[in-house]
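In what follows, a single structure is set out as structure tokens and then discussed.
Removed: one protein chain of the complex. Kept in place: all other protein chains.
By letter and in written order, the chains are A, B and C; residue numbering begins at 1 in each of them.
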Amino acid sequence: MAPLDRNTHGVFAIAPTPFDEEGAIDFDSLSRLVDFYGDAGVTGLTLLGQMGEAPKLSHEESVRIVQHVLKRTDLPIVVGVSAPGYAAMRALTVDVMSAGAGGVMIAPPNTLRTDDQIVSYYEGAANAIGADVPFVIQDYPLSFSVVMSPAVIARIANAAPGCVMLKHEDWPGLEKISALRQLEADGAMPRLSILCGNGGLFLDFETERGADGAMTGYCVPELLVDVVRHTAAGDRDAAHDVFDAHLPLLRYEQQPGIGLAVRKYVMKRRGILTSDTQRKPGPVLSARARTEVDYLLSRLTRKDSRVTLTA
Amino acid sequence: MAPLDRNTHGVFAIAPTPFDEEGAIDFDSLSRLVDFYGDAGVTGLTLLGQMGEAPKLSHEESVRIVQHVLKRTDLPIVVGVSAPGYAAMRALTVDVMSAGAGGVMIAPPNTLRTDDQIVSYYEGAANAIGADVPFVIQDYPLSFSVVMSPAVIARIANAAPGCVMLKHEDWPGLEKISALRQLEADGAMPRLSILCGNGGLFLDFETERGADGAMTGYCVPELLVDVVRHTAAGDRDAAHDVFDAHLPLLRYEQQPGIGLAVRKYVMKRRGILTSDTQRKPGPVLSARARTEVDYLLSRLTRKDSRVTLTA
Amino acid sequence: MAPLDRNTHGVFAIAPTPFDEEGAIDFDSLSRLVDFYGDAGVTGLTLLGQMGEAPKLSHEESVRIVQHVLKRTDLPIVVGVSAPGYAAMRALTVDVMSAGAGGVMIAPPNTLRTDDQIVSYYEGAANAIGADVPFVIQDYPLSFSVVMSPAVIARIANAAPGCVMLKHEDWPGLEKISALRQLEADGAMPRLSILCGNGGLFLDFETERGADGAMTGYCVPELLVDVVRHTAAGDRDAAHDVFDAHLPLLRYEQQPGIGLAVRKYVMKRRGILTSDTQRKPGPVLSARARTEVDYLLSRLTRKDSRVTLTA
Partner (left out) sequence: MAPLDRNTHGVFAIAPTPFDEEGAIDFDSLSRLVDFYGDAGVTGLTLLGQMGEAPKLSHEESVRIVQHVLKRTDLPIVVGVSAPGYAAMRALTVDVMSAGAGGVMIAPPNTLRTDDQIVSYYEGAANAIGADVPFVIQDYPLSFSVVMSPAVIARIANAAPGCVMLKHEDWPGLEKISALRQLEADGAMPRLSILCGNGGLFLDFETERGADGAMTGYCVPELLVDVVRHTAAGDRDAAHDVFDAHLPLLRYEQQPGIGLAVRKYVMKRRGILTSDTQRKPGPVLSARARTEVDYLLSRLTRKDSRVTLTA
């Protein structure tokens, strides 16, 4: 349960929140999920992100989930604490850090536009949560409508010592990684751990560009671990070979709106989640879409023997 | 504490949430505020809207505010219950309706685009809160990026018996009022009470078009009451005369982003709020802006003797 | 026909483009419009802006309009040259500057988000049109979804010597004027002429904050001239008195979407335009809305004897 730092690398799995069919939190599935991630070789977990349906959880539920996971694993945990007000952000941060989390993740509100607005928001947030709490910038323009240039990220990193990691999911984003690493090399900003999202859709090149790994929730996290490992070992072709084998399913899961439904469905088929229910309002995977995922899984299992289906 | 119905009319004041300088809820100011609204002649209150800083309140704080107000006044109360998930929406609705609220208000999430998406969302929400709870559609495209045509509002009203009121703040919006009243006259939808927002900027014509009144938070609610009364009495010139006298200040308060800061500052100067603090992150009125409001107030007090300043 | 410079002040009227009922350009009305603006005391004209329906004009029509106006008046002319590509922007700039325009106005494409993107776009545009062409930044976030901080405007002004004027219509925008004037006083950027848009809705305070005047198209430009003159003369109360008398109509004209229809209708009633037609697709003012404008005009003519109606 080490805290995040500027050199954290590997794969942080974005954990979905398991619900039963009535929408109550399913802690048994959550336990299985945590064990599964550990077996898959991830280096950490991220709880209460968008893909964890965090906005649909109460403060108490959020804290219970974090406590449950922390009891189950020694992996470092990042917790999403985004909130409309700094007071709520601080309250959740205090609760989860005292429970043993390794850091928190903060997304920008969708009203921010200019560089100054974005920097000012993160300065205020860093001040609210306390200088000693390691935090992650969540940079996801497609979802939040907030675009952060490398210069803005550098300004935040320079202003807030607690800022140690970037969850990178700009799109397109490869040049951004190169630009940030150049700014670091030039001494213009401190090093950040860069973990990439976007469902892993560009992970094969992101790691080559200098990213430290992935922070995303692809339903076969073993693949993410492989790509990071092969790239770190300098085995480019091996990284791409395994990546390409998974790309058809990974691409299917990366559809906005229904991505989480695909993810939960596969995790149900893999025997991890008892139900693939999302809290309402939320999308439901059509019968036809399920057969498409089934087809992709049948093709994948012929290429990757670790993907076994029990349901 | 009568429930909302399809013929509710008059002025529902959008109440700001008073905080002390540390950001704690100031219940003494809240009491004064409730008394002030009663004296001003409003017919109801709306709590926990955007302008009440609702997203920055915890569930417990929200319930306490509603309970406090309900103890203080017999005016009917509308409570904003918008939430990312139906479960939280239902939980808050149950709490506030059992405490005596007259109805709830629901804003659309900013991801909705098509007519079908909007209607489906409101059907789900109506189902979640229960068919017996009167609710208000909050139609505010400038803030929520969701545009509801008259046809969509008719579909919601036809599908959900609990839908009894529209908080109208489309912009431009005069034709929409006419179109809705025509749909009602044609038997295409049940009557809705229509109360108008937008800070009151078009109230002089909205009431002429068939609106039942205002639901907004202008810092001099006496003006809103006047306009509704004069129009109902058929005294068009009197309505416009009093409206025009307030328009310079009303327009200044209607600026996006800083409008609430202006409103709280005036209410502080009127002796109602002890502090004009907003919870962070939030805008702060510059010294220069305060002098501009002071100047507008000095001009207004010469035209409307009810506006007296104590601070 | 002096070129724009950093000290240009007064009122630049945004001219609508007159069409006949079939949508052809009505050059007779255009002539009357130009004469009318001169009589009203404006110091310049702006052609081919959004409110001039520029996107609906062909290149050839655009050039003909500019030539027609330049033959009719000696007032300095600003021409909107915004275009998806720099080549078209340059082509129109060359045509209108050689015809005698005083400068051009450039709006940002709505895909720009970060400070760097905005600055880079304007640097490219300035390079494309040529360093010797005076240009105006059009800063209108509500319409273009591009938000420029004072720091961004300073960067553009420092990078592009041709940048001499800001058309300011941010909203809220009063603090922005103060911030820019402070940056100039601090030596952080060269002086810009600042002319304000937003239909004039905040002109009473914008001039007090340091703006040099207005660039907008309110259907009674005499009012804009008055406000600028009274403020320059230090007569605050006179400026606000005349402004307040016009505010009810000015506010009505400032509605998004139908504002231009209101403007053209009033100009038709004032005997300037033969028709209030807009090119399709465009909004049409309802019969009810026309009676509302008529009522506002009847009230206004009692306060401002210069507003006479002939149609």
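In this text, contacts are C-beta pairs under 8 Å (C-beta built on N, C-alpha and C of every residue); 3 or more make two chains touch, one makes a residue touch a chain.
Everything quoted here is computed from the prediction, not taken from an experiment.
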Shown chains in contact with the undisplayed one are A, B, C
Given the contact definition stated above, which residue among C:H9, C:K56, C:R236 or C:R290 touches the chain not shown here? C:K56
Candidate in contact with the missing chain, chosen from B:V79, B:M148 or B:L249: B:M148
So which of A:N7, A:N158, A:S286 or A:T308 would be touching the chain we can't see? A:S286
Touching the hidden chain in the complete assembly: which of A:Q67, A:S143, A:S178 or A:T274 does that? A:S178
Which parts of chain A face the unshown chain closely enough to count as touching? 171-172, 174-175, 178, 201-202, 204-205, 208-209, 236, 240, 243-244, 247-248, 251-252, 255-258, 286, 288-289, 292, 295, 299
It is residues of chain C that touch the chain not shown, namely 23, 53, 55-59, 84-88, 91, 110, 121, 124, 128, 279-281
Residues on chain B that touch the omitted chain in the whole complex? 113-117, 141, 147-149, 151-152
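Here is the rule we go by: only the chains that are shown with their structure count from here on.
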Joint neighbours of chain C and chain B, given as chain labels: A
Shared interface numbers for chain A and chain C above half of all numbers used, same, or below, different? same
Counting C-beta pairs in contact, pick out the pair of chains that comes out on top. B-C
Per the C-alpha centroid definition, the whole-Å distance linking chain B and chain C comes out as 34
Could you state the distance in Å from the CA-based centre of chain A to that of chain B? 38
What parts of chain A, by residue number, touch at least two of the other chains? none
